[in-house]
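Just one protein chain is left out here, and the rest sit where they should.
Labels A, B and C are assigned to the chains in the order they are written; within every chain, residues are numbered from 1.
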Amino acid sequence: MARVEQQTSSGQRFLEHVQQMLRTHPSPSSVNREALLECIQACLDCAQSCISCADACLGEKEPSRMVRCIRLNLDCANICEATGKILSRQTAFEPAMAQAILQACVAACRLCGDECERHAQAMEHCQVCAEACRRCEQACQRLLAAA
Amino acid sequence: MARVEQQTSSGQRFLEHVQQMLRTHPSPSSVNREALLECIQACLDCAQSCISCADACLGEKEPSRMVRCIRLNLDCANICEATGKILSRQTAFEPAMAQAILQACVAACRLCGDECERHAQAMEHCQVCAEACRRCEQACQRLLAAA
Amino acid sequence: MARVEQQTSSGQRFLEHVQQMLRTHPSPSSVNREALLECIQACLDCAQSCISCADACLGEKEPSRMVRCIRLNLDCANICEATGKILSRQTAFEPAMAQAILQACVAACRLCGDECERHAQAMEHCQVCAEACRRCEQACQRLLAAA
Partner (left out) sequence: MARVEQQTSSGQRFLEHVQQMLRTHPSPSSVNREALLECIQACLDCAQSCISCADACLGEKEPSRMVRCIRLNLDCANICEATGKILSRQTAFEPAMAQAILQACVAACRLCGDECERHAQAMEHCQVCAEACRRCEQACQRLLAAA
């Protein structure tokens, strides 16, 4: 019980820093802040989930069955990280750069989410990771539409 | 109002995935899960804050005054990212590897937090980033003590 | 003289490891190895040059004039890194993933190379970085055409 409360407040503090950093920026971009915040968080969340899922797949009894999943997880993590970092920058914001990496991120999350979904029944970590991929794909799509 | 609710639920969902990934791992390490979760989140939060603070410093009217802060922000982000990723892996956990990067992360967060604190009165983003650095430093210390 | 020789042999050793890793892989992809090797190296080179150029711009007397260059350098570095890592993986190679990040990398290198070129006369580090961007853009284009 106390444990759950502590974790929730930790999650809220996490949220606060991303949000506060965006709010206190001296020269914010014209990008919709709501969609941007959602997308930065979704990218960081998805990158972490993918790293974690690759590792969980490797810890399964038969990692040989999870080779494609591990590989796509690692690729997707690399792209989500890059996207989360680029979107975190507001100074001299370049729409063409954001668009390029967002499009790659949509593709990566779709490929990785599809693969994770295939294992979602058998492995709960793949189900969680598939959810993170779907949410990130949607957040990127929304930001592409808003930009 | 709706905005705040949406963001809060987004923050909680962020939390849920890290936590769920740890919970559903097939071969978890013996590291205290509470301290581990807190530390992974603090590292990811601090990395994002540092990237964001470097960018905010660059967007100030006189970035020449913020050169040391930008530089330490970028370094600290690199180390926090590496730490967050290494801690996200549970399979074949190697305490000596975790310890090595946690010690570097403590040093990085202290150096960067000290520098941000010098500008905290004048620039709110440096105050937010200093908080993120302090929390990450403490979370790393706690994990080092727990391991 | 001895200095130059040492560095040259160091550069050759760098080359040897990437090349050897590709050569000794148990299940290589069908991607043209020549083009792949060139592209991995160009991505790693460009990422390093961009990180270095952002830092050199920050060390100039008037960093305020270099804000856009620093920002694009950091973005381009993030994308080149991701591309170099994804291309370094041969197991369960997914052409759609490689294509997505290669297209983003072409765009990033063009944007960053164009910006660096604007400062190439005044700042030699921008000229060097522009060259690294052009080479990486071309290597990505070549790999996209070969795939």
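Rule of thumb we're sticking to: a residue touches a chain if its C-beta (ideal position, glycine included) is under 8 Å from a C-beta of that chain, and two chains touch if they have at least 3 such contacts.
Note that the structure is a prediction, hence the values are computed from the model and not measured.
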{"item": "Touching residue (missing chain; options B:Met21, B:Ala42, B:Leu58 or B:Leu74)", "value": "B:Leu74"}
{"item": "Residues in chain A touching the chain absent from view", "value": "55, 58-59, 61-64, 67, 70-71"}
{"item": "Interface with the unshown chain - residue positions in chain B", "value": "67-68, 71-72, 74-76, 78-79, 81-82, 85-86, 89, 91-94, 96-97, 100-101, 103-104, 107-108, 111"}
{"item": "Missing-chain contacts mapped onto chain C", "value": "3, 6-8, 10-22, 24-27, 34, 37-38, 40-41, 44-45, 48-49, 51-53, 55-56, 58-61, 81, 84-85, 88-92, 123-125, 128-129, 131-132, 135"}
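Just so it is clear, only the chains that are shown with their structure count from here on.
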{"item": "Distance from the mean Cα position of chain C to that of chain B, given in whole angstrom", "value": "27"}
{"item": "Inter-chain centre distance, chain A versus chain B - centres from mean C-alpha coordinates, in Å", "value": "16"}
{"item": "Separation of chain A from chain C, taking each centre as the mean of its C-alpha atoms, in whole Å", "value": "24"}
{"item": "Multi-partner residues of chain A (at least 2 other chains)", "value": "81, 85, 89, 91-92"}
